[in-house]
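Other chains of the complex are left out, but the ones given are in their true place.
Order of writing sets the chain letters: A and B. Residues in each chain are counted from 1.
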Amino acid sequence: MRIRVINPNTTEAMTTSIAAAAESVAWPGTSVTTVNPSMGPVSIESHYDEALSVPGILTEIRRAESEGTAGYVLACFGDPGLDAARELATGPVLGIAEAAMHMASHLGRGFSVVTTLERTVGRAWDLAERYGMSRFCRGVHGCDIAVLELDQNPSTKDILTERCRRAAHDDDSEVIVLGCAGMAGLCRDISREIGLPVIDGVAAAVNLVQSLVSMGLRKSGRGEFAAPLIKPYAGLLDSFGSLPTG
Amino acid sequence: MRIRVINPNTTEAMTTSIAAAAESVAWPGTSVTTVNPSMGPVSIESHYDEALSVPGILTEIRRAESEGTAGYVLACFGDPGLDAARELATGPVLGIAEAAMHMASHLGRGFSVVTTLERTVGRAWDLAERYGMSRFCRGVHGCDIAVLELDQNPSTKDILTERCRRAAHDDDSEVIVLGCAGMAGLCRDISREIGLPVIDGVAAAVNLVQSLVSMGLRKSGRGEFAAPLIKPYAGLLDSFGSLPTG
């Protein structure tokens, strides 16, 4: 089983750390490859960044399809381009917010999301609603650390731990969801510190994709997520006017 | 990793077929044991049956806890006793309706449930709402075959296949969820016939529980699902007045 994890930003150091989280939950016999696009933003912290990460994501899926990939993980908590990715892929595609929120709903009555910048809070709520998870989502909280600062700031772990503890208390929630792929490595430490389940979306999504593939389940080819129609594309994006032939 | 699958009714033939579905998705190193209680209804087709299956389920969880079980699957599509089971267990507990509905939401915009008797349709809708899945659930349909008749009626597979095909068409849905643990064995055949993803909740739940356990995640011990308080129980149920000491 070949799984492709896509870090939607173009920062390779982050791809490396996402790869570690992803591979740590690979099943025997699964090959998990983590990549990032060659075009797009170095980090995703706005709707603007998110929208502009999608052409790169789709390029990676086109390539992976032609290589016979069984399933995909989009490793940014905004789950950018998920609908378009589902159209393009034949196997299942999971976003990490999607995976983390669903898993959290199995472990308690409510969860809190702790993410990076305050301005991304609205996007997390939009996703919770889209996935049917808003009834479980008790709060979404920024911690005022930029994405690329996460692994540079020596206080990241302390700040995050404290923010998670406070979120659980203020929201009266029982589970924590980490709201950025760059936080994956801190998951178990924070959980131990605060005594609550803490969920990293990368591991959650890799497990879900493997589960779906192992059950023989693929993205439904009927209706909304059927492969997109082939048509001409103009200018800088003209290469998107044909589909992969996996 | 030791996983306990509980068939909430007392029909051993059904336990056997559930065990087959469950074991087919066990990971290397996972021991999956499927059991049924010694008390309760032979099949679950009403709120009455469902309520009376719960003492048996809880007895099995008490036993399994003392044996160091890592996680649980409740293998009846009504997900009976899920809240009480979560209080009692230390690891994750998944119902098969819960697991199947969540997985279906990753594969298309909407799913249809095909279940046994018409009178259980309301329960399926209640669960869809509880799990946040009602926005994905496009319809729930009985097929007028009683639970214990499923593996006796030579037409079961044809009737179910036809019902699934019609449900997808009428509901304009893209994924099918099979609404009874006794249908697990037919999952792949129906999928092949109708050309859509068809989900068996037993396999879905066993995969989800393994995923959660492998990530070090347990039921949250905080708040609503903390272990129940120890107190006296009277009469026939007096043995429930103490908790397992796993």
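Everything that follows uses one rule, which is that a contact is a pair of C-beta atoms (placed from the backbone, for glycine too) under 8 Å apart; a residue touches a chain by one contact, two chains touch by 3 or more.
What you see is a predicted model, and the numbers here were worked out from it, not measured in a lab.
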Legend entry - Number of identical chains in the entire complex, 2 depicted: 6
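To be clear about the criterion, only the chains that are shown with their structure count from here on.
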Legend entry - chain A and chain B: spacing of chain centres that average the CA atoms, whole Å: 28
Legend entry - Touching residues on chain A, where the partner in the complex is chain B: 25, 27-28, 92, 94, 98, 102-103, 105-109, 131-136, 168, 172, 174-175, 188, 191, 195-197, 199-200, 203-204, 207-208, 211-212, 214-225
